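Okay, so here's the structure we're looking at.
For this view, one protein chain was removed and the others were kept in their places.
All chains are identified by letter, namely A, B and C, in their written order; residue positions are counted from 1 within each chain.
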Amino acid sequence: MSKLEKILQSAFFRTIISILIGFAVGAIFLLIVNISPAEAYAKLFSSIFSNPKSLSYCVVYATPLIILGLSVAFSFRTGVFNIGAEGQFVVGSMAACVVGILVPAPPIVLPILCIAAAAAAGALWGIIVGFLKVKWGINEVLSMIMFNWIAFYLSNYIADLPIIKNEGNAEATKNVQEAAMILLPKSWIDSLGLCNSASWGILIAAILAVVVYIIIEKTSLGYSLKAVGFNRDAAEYGGINANRSVLIALAISGAMGGIAGATNLLGIGQRIAIFTAQESYGFQGIIAALIGASNPLGVFVGGLFYGAIKYGGSRLNIIGAPSEVVNVIMGTVIFLIAISHIFNFRLRKKKKGGDK
Amino acid sequence: MDNFINNLGILIYATLLYTAPLLYAAMGSCFSEVSGVVNIGIEGMMTVGAFTGATVAYFTGNPWLGFVCAGLAGMAFALLHGIATIQFGADQTISGTAINFLAPGVAIVTAKAIFNSSDTVPLDPSSKIPTLFAGVFSSGTPWSNFMKNVFSTYASTYLVFVVLVVVWFVFYKTRFGLRMRACGEHPLACQSLGINVHRTRMICVCLSGFLAGLGGACMTMATSNQFRPTSIVGQGFIAIAAVIFGKFRPQGAMIGCLLFGLCSGLRVVIGSSSLNISVQLLSMIPYVVTVIVLILFVGKSHVPAANGKPFVKTK
Amino acid sequence: MATEHIDLNVKVVEMRDIVKKFGDFVANDGINLTVHKGEIHAILGENGAGKSTLMNQLYGMFPPTSGQILVHGKPVVLDNPQKAIREGIGMVHQHFMLVPPFTVTENIVLGMEPVKGIKLDMAKARQDVKEISERYGLSIDPDAKIEDISVGMQQRVEIRKALYRGAETLILDEPTASLTPQEITELIHIMHSLTADGKSIILITHKLKEIKASADYCTIIRLGKYIDTVKVADVTENDLASLMVGRKVTFSVEKPPMKAGDLVLDVKDLHGVDYRGVEILKGLSIQVHKGEILGIAGIDGNGQTEMVEIITGLRKATGGQVLVNGTDVVNKPPRFGFEHGVSSIPADRQRHGLVLDFSVAENMILQNYGQEPFSKKGILDQKAIGQYTQDAMEKYDIRPRDAVRKPARTLSGGNQQKVIIAREVNNDKDLLIAVNPTRGLDVGAIEYVHKYIIEQRNKGKAVLLVSFELDEIMSLSDRIDVIFDGKISGSMTGDQANEETLGMMMAGGKVQ
Partner (left out) sequence: MKKLIALLLALVMCLSLVACGTSDDATTGDAATGDATTEDTAAGDDAVAETIKVGMVTDVGGVNDQSFNQTSWEGLQALAAEDPTFEVSYLESKTDADYASNIESFIDEDYDLIICVGYMLANATREAAEANPDQMFAIIDDNSCADLPNVACLMFAQEQSSYLVGVVAGLATESNTVGYVQGQVSDSMNQFGVGFISGVLSVNPEATVLQYNVNSFADAPGGSTAATNMITNGADVIFHAAGGTGNGVIEACAANGVYAIGVDTDQSPLAPEYVLTSAMKRVDNAVQDISKAVKDGTFTAGTHLYDMTNGGVDIAPTQDLLTEEMIAAVEEAKAGILDGSIVVPTTAAEVPEFTLAAAE
């Protein structure tokens, strides 16, 4: 197989094609609402790339998506479908928020405490679902949907407690202490012209991507989790405790969901509002995982891409274009990725290659 | 006692109100799942149904035409899902997730194109799904209040139970139902008996989109009378949960939907009483109760054996 | 042989010069087959010779690349099973095509359901099913669910399914694979009553004894090529065998005399339940010593699966003990048993034996992935794992050799089994449990597996062999225990064993 052919048949190339077609479909819908696609996409991309500040915003927007994407990707690789990332994100945010408001601790220590609390809360949320599955055989997709909503109202309940609640009239918590924030040093932000919310979050995301990669590909723990994911019976035959593996996989996945919430809160959020609707971070994480084909590096890049499109897409309002076009584009992209194996870019007719 | 009768009436009213859209969607989900295709795109299909129903009814003034078009719109997206997963063997979860992003996006963008707003124009009473017994029962005594509340629900709610009976009949008493269930359990056996597995599954997925679309239309053409982006927020997933709860049987899904509706009604009744409980905690009731009931009474459900697995014809 | 039913003037099925290619692979290469009315025609060939491919074309599962199929002398195009059914061809697949949660009746009528208006007419269906049953003496409860009935019963359902469709020609694909000798006898009886009724049967098998016992003619296929069609009465088993394999085959297994040593496995009064919670082990006791092979003979469903699952830690026992080298492993996790000397070749290699999406290397370390040298401080040492696998592949002749990092899924069945054997034997445990170790393997692979089992015994391991193949039990075992209804119903030494006695005991009969 020639190099060119290899590229043409790679999953990556297919993803690129999917993205291009996604934009084409988006363009059709823009035409329907009587907006010039060229103008809209110009706005979209100029909003992303116009200056270091907008770029840094894209990164800030991408950070929780990457981490959630890793959480979902990890679950995919270990044979569960973490549709509960939304709930883990919410409880993680809230745990970090409570610690960030109430615990008196110095800088550096406090963010670590917040993130640890978030990881613990997210992991707990994952373990509850795992426990229901292991103990009573309750379908995890069902309980995750339920626990997403329970997390939603739990967060609202906590945010409304007098000790946490904003003193002003905003329906939100107090801001977390300055010391809890993980923002980049002010001097860096000013000299590089970044946005004020630029934080260490992306570094945390990168570290987690590496951690996930190592766990999945390099460790005996990852081996046992994957074995259970691929073939529970054989794994048990081989002496792997499948129930324990399911719990561990959901705990790790949940912990990452929680950390995603914490980095978002300690970077850009500062506080948690009383929700009126689900924020859909969980589903956006699923998208990031799918674009990245559940591969940690792929998820990192996929998350960055999605974060940028999300940020740039929201700016479409400025020229009167509906920002929902982004959903059309991303939906189309995911749909095409799902069927991308039928695009067969071959230079000449040949027997089916080993490309998955 | 009077209070009890009143509350009971309200509970039944609320249960029916919440159940109708969920149950349409849940029956849709049943079709798809038992034939072996996981359809988490129900939520998106409900959203386009909700939008299309409200829009067609607004322009034609005919609620039933709107209702049917809502189903067809849901079916159009189901067809996409079907082509991807059945014809091309795409991952069913991925395709469903894509539908959940694509469908609401298309609905809202189209709304903006037509109405220059993400909301549709409210329907006037004649283009809404009617209530069948409006004005039959007068209020006054507790029992007449009770009757009035119980029977003040929409035609679409009565229809959902008719549809349920039909669906149950199709599932368990017809040739198609037997074949469709067989396709979800052992597609290869079906193929060996000359049953066209792909076509059967495709029909089921299309039906699932149709019913999900009807469920969405229930929200926008009955309970409220316009489409808004918040019209469908999670009902599709609750419907899927109800199906798993009901062990992939339409009658079981009905129990799941009724339970969920009852709890939602209970929330309002308790919240209106003098009990001083945080409204946030009350709002959790439907979700917590569902999990508890699962633990206590339902437990493990038998997932159709071939559910989620693409069937590749041997050639 | 009951050749008097054959009507040589009526050719019910003719296949001419059939070629079937899958990509570059030629599965059938110019095969001819003629089946007459009332005839039992065996198709003999090793696993992978192309028998099932040929029959799937006749049954319309996929069309031939070239060649012609004639039914009653008329050329037909069979591109889906419905057409084949319409032409009077029925097929009983080796892996039953039955929907487990459905009832017997539902399964039989599926695809040809009688209806009254739009409603299924289940009363008529039940009546039809009953009629067919009575006509061919195939009694069975029409309302039982498939998942609740035995394999033998399921096969009857499959046969009735074909008859219900008006099959004139019945294809039976490896029908005896999981039947007891008595059930096989019954099946042959049923086959004869079918031919007496004017039906024709195509019997796909690699078991020579059955061909001799039932078939009128036999067509031999080797490596996708047509070899010959012979009249069964004119040839011996050995003739058939050499035609099938293309060389001389030795059926006897060389085995030095047993040197039984210490007791390794001591199962005492074992009780257990099956997946439905019904008691299936009712006080079973067996003992296996070093250097001996204990064969467990029995019909599927008498508790042997559960027994093995309990010994390997996959299932909880409700009572009794399983001592391995003196340690009770009952109700302990699988790893506990493994650490105390249990290794096993599971019955279902794709379900229990291998993680098909894992590479061969990853499969090789399924039990000891967490131990040195494969893993150091929780980090896998891919180099060590690769080397270990490469060595094992050389030693156990696992092909292709460059498949170390390729998914186990890509290997052939025989090589998959070799991976499992390599892994379990390399683990070097005192006890080796082998459950149906040669199921679905071709002759060469079977010889190979048998060789390794004997070798383990000779090295002083205790071997527990559970198999539904009586021949295998009889040729390998030093001692044989027969399991019936959750208990050992009889024992004998390997050289005392004969098929009749064993068969009787397997069916619950007492032997004096």
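Heads up, the rule we're going with is that a contact is a pair of C-beta atoms (placed from the backbone, for glycine too) under 8 Å apart; a residue touches a chain by one contact, two chains touch by 3 or more.
Keep in mind the model is a prediction, meaning the values are calculated, not measured.
Asks: Shown chains touched by the missing chain?
Replies: Across all of the complex, the chain we cannot see touches A, B.
Asks: Pick from A:F76, A:Y311 or A:F335: which residue touches the chain that isn't shown?
Replies: Of the candidates A:F76, A:Y311 or A:F335, A:Y311 is in touch with the missing chain.
Asks: So which of B:L65, B:V121, B:A155 or B:V293 would be touching the chain we can't see?
Replies: Only one listed residue reaches the unshown chain, and that is B:V121.
Asks: By the contact criterion defined above, which parts of subunit A meet the unshown chain? Give residue numbers in ascending order.
Replies: Subunit A touches the missing chain through residues 6-7, 10-13, 15-16, 34-36, 38-39, 41-51, 53-54, 57, 60-61, 156, 160, 168-172, 175, 195-197, 264, 268-274, 276-277, 279, 295, 297-298, 301, 305, 308, 311, 314-315, 317-321, 323.
Asks: Spell out, residue by residue, where the missing chain touches subunit B.
Replies: Residue positions of subunit B that touch the missing chain: 6, 9-10, 13-14, 17-18, 116-119, 121-122, 124-125, 131, 134-135, 139, 145, 148-149, 152, 219, 223-226, 228-231, 233, 264-265, 267-269, 271-272, 279-280, 282-283.
We take it that only the chains that are shown with their structure count from here on.
Asks: Pick out whichever of the two, A-B or A-C, is joined by more C-beta pairs in contact.
Replies: Higher contact count goes to A-B.
Asks: Distance from the CA centroid of subunit B to that of subunit C, rounded to the nearest Å?
Replies: About 45 Å, centre to centre.
Asks: Once you find the CA centre of subunit A and the CA centre of subunit C, what distance in Å lies between them?
Replies: The computed centroid separation for subunit A versus subunit C comes out at 47 Å.
Asks: How big is the gap, in whole Å, between where the Cα atoms of subunit A centre and where those of subunit B centre?
Replies: 28
Asks: I need the residues of subunit A touching at least two other chains; which ones are they?
Replies: None at all.
Asks: Can you list the residues on subunit C that touch subunit B in the complex?
Replies: Checking each residue of subunit C against subunit B gives 56, 59-62, 80-83, 85, 91, 93, 96-102, 106, 110-113, 115, 118-120, 161.
Asks: Hey, which residues of subunit A end up touching subunit B in the complex?
Replies: 29, 32-34, 81, 83, 132, 136-139, 141-143, 145-147, 149-150, 153-154, 156-157, 160, 277-278, 283, 286-287, 290, 322, 324-335, 337-339, 341-342
Asks: Spell out the residues on subunit C that touch subunit A in their complex, using ranges where they run on.
Replies: So the residues of subunit C in touch with subunit A come to 23-24, 312-314, 333-335, 338, 344, 346, 351-358, 362, 365-367, 369-370, 374-375, 378-380.
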